[in-house]
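A single protein chain has been omitted; all remaining protein chains appear in their positions.
After this line comes subunit A, so read on.
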Amino acid sequence: MSALLELRDVHAGYGQTRVLHGIDLVVDPGGVTALLGANGAGKTTTLRAVCGMVRTSGDISLAGEPIQGRPTEDIARRGVAHVPDGRGTFMELTVEENFRLGAFVRQDKEVHADFERMFGYFPRLKQRWRQQAGTLSGGEQQMLAIARALLLRPRLLLLDEPSFGLAPLIVQDIFGILRQVRAEQGVGILIVEQNANLALDFADRAYLLETGRIVVSGPAHEIREDEQVRRSYLGY
């Protein structure tokens, strides 16, 4: 089985500052890969590298096709949806317009059916349909960001700290929906998460990133048992 996403020896940085020093990473088709690490380790940069938002070198391939160095909009059109930190919703536009933008590049006739599916996952968005996205609560905005990303009908979903700044109950909600999405749509997920417990429960593969290098990698359940990870990130 070939990987959905494969990074090989990926370097990336901003201007003169190098952030990633040779990352190798895999997301299986329909699988969930978690990326753990402290602040500044390069997790967000790894996601940005995948969708061409930073200058990178090395090999990045999506289902065997090289995507490294391509413009962000082309990578999105190939089925990579990114929910960035700061969520990437269009604050000035309504929920409806955000939905329409999520499906912007799609030509098929099932867009409206997918709108309904999103209402099934996130009923609150239906109530907020004509409201400006900037006026939604933090949890609703995260839901909107995920819905917007799913409306692309992605093969790969990149999630940057979906739990950030949200109440525990809402985080539970969102991860429940993500599990459902994964089961129903077979989308592969690469998730960056501060909450390592949460991420390892959700993922089947995990990587620990330290100052731009992968220091531990393996199946999520093994990572959970790893001394170093446990002490630094799980806190027991």
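The rule is simple: contacts are C-beta pairs under 8 Å (C-beta built on N, C-alpha and C of every residue); 3 or more make two chains touch, one makes a residue touch a chain; residues count from 1.
The working rule: contacts and distances are computed from a predicted model.
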item	value
From "HEAT repeat domain-containing protein", "Dihydrolipoyl dehydrogenase", "Branched-chain amino acid ABC transporter permease" or "Spore germination protein", the hidden chain's UniProt protein name	"Branched-chain amino acid ABC transporter permease"
Contact with the hidden chain (one of A:105, A:167 or A:215)	A:105
Touching the absent chain when the full complex is considered, from A:44, A:68 or A:89	A:89
Residue among A:25, A:76 or A:174 that touches the chain left out of view	A:76
Identified contact with the non-displayed chain, of A:41, A:95, A:125 or A:152	A:152
Contact set of subunit A toward the excluded chain (per top definition)	51, 53, 71-73, 76-77, 81-82, 84, 88-93, 97, 100-102, 104-105, 148-149, 152
